[in-house]
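Heads up, one of the protein chains got dropped from this complex, but the rest are sitting where they should.
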Amino acid sequence: MNAAGSDRRNGSQLVAETLHAEMDRDPSVIVLGEDVAELGGVFGATRRLRRTYGDERVLDTPISETAFVGAAIGAAQAGLRPVVELMFVDFLGVCFDQIMNQMAKARYMSGGAVTAPLVLRSAVGCIGAAAQHSQVLSATFAHIPGLKVAFPASPGDLRGLLLTAIRDDDPVIFLEHKWLLKTRVAELPFCEDLSEPADAVPFGELRRLRDGGDVTIVAAGFMVQLALTAAEALEAEGIRAGVVDVRTLVPLDREGLVREAAAADALLVVDDDYADYGMCGEVIATVAEALGRGAPRLARHALDVPIPANRALEEAVVPSAASIAAAARGLVSASAAQVPA
Amino acid sequence: MNAAGSDRRNGSQLVAETLHAEMDRDPSVIVLGEDVAELGGVFGATRRLRRTYGDERVLDTPISETAFVGAAIGAAQAGLRPVVELMFVDFLGVCFDQIMNQMAKARYMSGGAVTAPLVLRSAVGCIGAAAQHSQVLSATFAHIPGLKVAFPASPGDLRGLLLTAIRDDDPVIFLEHKWLLKTRVAELPFCEDLSEPADAVPFGELRRLRDGGDVTIVAAGFMVQLALTAAEALEAEGIRAGVVDVRTLVPLDREGLVREAAAADALLVVDDDYADYGMCGEVIATVAEALGRGAPRLARHALDVPIPANRALEEAVVPSAASIAAAARGLVSASAAQVPA
Amino acid sequence: MTAIDLADAYRTMAVYRRFEEAVGAAVVTGEVHGEMHLGIGQEAIAVALRAMLEPTDAVVSTHRPHLHALALGVDPVALLAELLERSGLSGGKGGHMHLFSRDPQFMCTGIVGASAPLACGDALAQQRRDPGRVTVAVAGDGSMNQGAVFESMNLAALWRLPVVFLCEDNGYGISVRRDVATAGQLADRGTPFGIPGHACDGTDPEAVYAALGPAFERARSGDGPSVVVATCYRFRGHYEGDADTYRPKGEKDDWMSAPRDPLSRLRARLEAAGVPVVELDAADAAAEAEVAGWLEAARSVPFPDVDRVRDDVYAAPGARQGVRA
Partner (left out) sequence: MTAIDLADAYRTMAVYRRFEEAVGAAVVTGEVHGEMHLGIGQEAIAVALRAMLEPTDAVVSTHRPHLHALALGVDPVALLAELLERSGLSGGKGGHMHLFSRDPQFMCTGIVGASAPLACGDALAQQRRDPGRVTVAVAGDGSMNQGAVFESMNLAALWRLPVVFLCEDNGYGISVRRDVATAGQLADRGTPFGIPGHACDGTDPEAVYAALGPAFERARSGDGPSVVVATCYRFRGHYEGDADTYRPKGEKDDWMSAPRDPLSRLRARLEAAGVPVVELDAADAAAEAEVAGWLEAARSVPFPDVDRVRDDVYAAPGARQGVRA
């Protein structure tokens, strides 16, 4: 399923190329954040932008997330289209007011008079840096009306959803999974054909990446890649697992989810964000509300503790291809009506 | 169902009395926050505490939520039991890092060596102050492992859950609904007998406040009171609606929810927090995962936009007894299997 | 910089006072059902700000924003209509703490300290496009202790943003006295960043104007931000309905006495300078009439359409799914 051929780029390069193209297209696009200019981003996702667009459009900021995320909002309201980087999503806590009370609500509170067309890019997921540098927190954003939340699962979507995000007139939270930024596209379980220039990918339309039968795995971000690997392994055991990529948590393609669920015997939602009060619940509830007794068996597999430092501990709690396969296997073999004691 | 007789106290007085009693019992309890000392709290929930316990134990803070919430955590780790007030929950955004990355994770990150036994009290809900002063945001906390989240629905629980919160060795978010703080206990649809001193109410045990039959309404905080009024109205129409009070979002009484759902024809989750990626999804998913095809019809009724300023607009989006009744009615009359077009 | 015209200032302050009184009355009639923070007692700051502002400048204000909006030249009827929960500036969705205008460019926020970053962003966008333009970030004395304000000062200093940090120091953040919440002098808050600070008597329009002068000049000439702290007193409770038991009676009486009340003080001064009493009375009457006219006009602005309550969350309606059930 990988159509990338021998492409040696990784996700961060694709992000940088997309930003480059958009800055070229639209002079109102600016890029700001910690280490985005001189360094080109700690993951390299803003590399070479300053060289081309200069200090005026590519700004290194102090470690003052409230000030510079707020400034991005103010600048957006004044007509620019800032792409602001929150280095790791774990840092949202120091600037969450600007995100939830200013960015998300400006349009509504102004009755539509004021808009904040900006993209907040942030790196998410666990690459081994413990509890304060490994989170996903997608649901923390998705819970707040007024924000859109894109969570690309593949190199093609890194480009296509980012184009849509930048051109969107609403504030968009754009979550870049660290593994997707770091992994060479040719080495991923799934990658689109990247030989053509990117097209914008519409928000709110999920995609099925693999047909199933016995179980459908719903996920977002890098968990989609792991689900594909898990599905591969399950197939060898005779379990046909489908994989559905949510793509955007907001807007959420509820009709698509219900359609996929209606066609499945069992549905497993996988998330490396926290399990409770998050995407798992939202997807499962959406299906259960709509399908009632016609719903398939439903289950979740997600992170349920802060992320520990030690590697073995980390592996025991962060979903992996193996743990996803195990969860799917368990769901398939479980009986239809399971009431806890 | 109101056993309060002619009691003229309101919820804020009960909170103040409970804090008084706990400060008396345990000299390590301190109270800090904006306007808690001189004024006794903008809702009066810390009234007269400073008079009794002095400046050393009751501290007015600057409008620096990060500093003083963080200080409460540091003080808790050093042996005190702070009760810190975040005036309105809408302000969590300016100090969310201290809550989600320090408070919630200290115990885990230290392998149990360090604890942060504190209570963060905050006023929630809409009494008419638009988008930045009316939120509930219970799920924003509940999503983060390491926090407990109590959301009392009645005067008795305001006392009983607060006692438990203060004595708990984990950080507890204690959400006080403004209507509960402001309304005289005798005027509420439901109030316990308050003549005896309060007993601690265990976390993680929901309660059924009204038996149903046709539909069970699950809610937390003041929405429980409104659900009771709605149930009353529905009864006049011949619809038997039960009401279940979740009490604590974390720990969530999942077994209790499943038990209640198994006994119901339909289950409606009501929330004045945002509808998506929140308590509605969590409760519905919990039921659907456990009961499968044995689950009742499931639906939610919750806030889905930022809160507008104008009163009529506000009433059109914030759940009320009437809107809850309408939602329950709709659910009862809906057919069992409803797939959207 | 020319001097401020004190007779004009008096007329305008009289309007501001009546405006806020009218809003306060609308709380009593129930036309406003939410929290309401008035600027009565703080008119001298707004009127000096008005004298400094160009129509192309921008103001980002706080939870106590009305007079700053008027000072910038925001349409008073649209403003008042919004306050009265009608389809005013923000279509009835924003209300008193969330006023937005595109031209002139005004906004505010109910979150203490949150104006400062937004103002920096506005200034950043305008800095190259429209040099000479100024963005004013208003804060109360209590708000100056919010991390957002410090971070913004550092950013504004680094990027030489044309921002004026205007602090209305009315001595209290709700019930908390300045000295309980605020270490040191507020006018020094910018000094670690190399930002000049100007303290002034916020009850005297001339003094505020004099303090704002160098700040605006610095910003307009591209030299960066300044801090201006104007000391004043709020005459009402923190919000309408506040029992206001926390401020000593003597202190209130003193600040609100004729010699200190910014309005009566200026009147006395004008009288002493030879302005005929009839002229001042006429100004008062004109203010009364003007605000009454606005009020009548605002009351004829329609209420927002409840059917559109879910619009404006996103650009396209329905981008997020509505309430189910």
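Each chain carries a letter (A, B and C) given by its place in the written order, and its residues are counted from 1.
Everything below uses one rule, namely that a residue touches a chain if its C-beta (ideal position, glycine included) is under 8 Å from a C-beta of that chain, and two chains touch if they have at least 3 such contacts.
Note that this is a predicted model, so its numbers are computed, not measured.
J.: Give the labels of the shown chains that the missing chain contacts, considering the complete complex.
T.: A, B, C
J.: Which of A:85, A:276 or A:289 touches the chain that is not shown?
T.: Answer from the full complex: A:276 touches the omitted chain.
J.: Which of A:45, A:58, A:80 or A:94 touches the chain that is not shown?
T.: Only one listed residue reaches the unshown chain, and that is A:94.
J.: Specify the residue from the set A:21, A:129, A:186 or A:200 that touches the hidden chain.
T.: A:129
J.: Have a look at B:18, B:46 or B:61 and name the one touching the chain we're not showing.
T.: B:61
J.: Out of C:154, C:203 or C:231, point to the residue that touches the absent chain in the complete complex.
T.: C:154
J.: At which residues does chain C meet the chain that is not included here?
T.: 145-148, 150-151, 153-154, 157-158, 180-185, 188-195
J.: Need a quick check: the contact residues on chain A for the chain that isn't drawn.
T.: Answer for chain A: residues 34-35, 38-39, 42, 60-64, 66-67, 90-91, 93-94, 127-133, 268, 275-276, 299-306, 308-313, 316-317, 327, 330-331 touch the chain left out.
J.: Footprint of the hidden chain on chain B, which residues?
T.: Interface with the chain not displayed, on the chain B side: 56, 59, 61-62, 64, 66-80, 82, 97-98, 101-102, 105-115, 145-146, 148, 168-170, 204, 250-252, 254, 289.
One rule holds for everything that comes next: only the chains that are shown with their structure count from here on.
J.: Could you find the chain whose CA centre sits the greatest distance from that of chain A?
T.: In terms of C-alpha centroids, the chain at the greatest distance from chain A is C.
J.: Nearest whole angstrom, what separates the Cα centre of chain B from the Cα centre of chain C?
T.: About 35 Å, centre to centre.
J.: What is the distance in Å between the mean C-alpha positions of chain A and chain B?
T.: It comes to 30 Å between the two C-alpha centres.
J.: Please output the residue numbers of chain B that touch at least 2 other chains, ranges allowed.
T.: Expected reply: 66, 90-91, 93-94, 130-132, 276, 299-300, 304-306, 308.
J.: Where in chain C do residues touch two or more of the other chains?
T.: 90, 92-94, 98, 109-111, 114, 147-148, 304, 313, 320-321, 324-325
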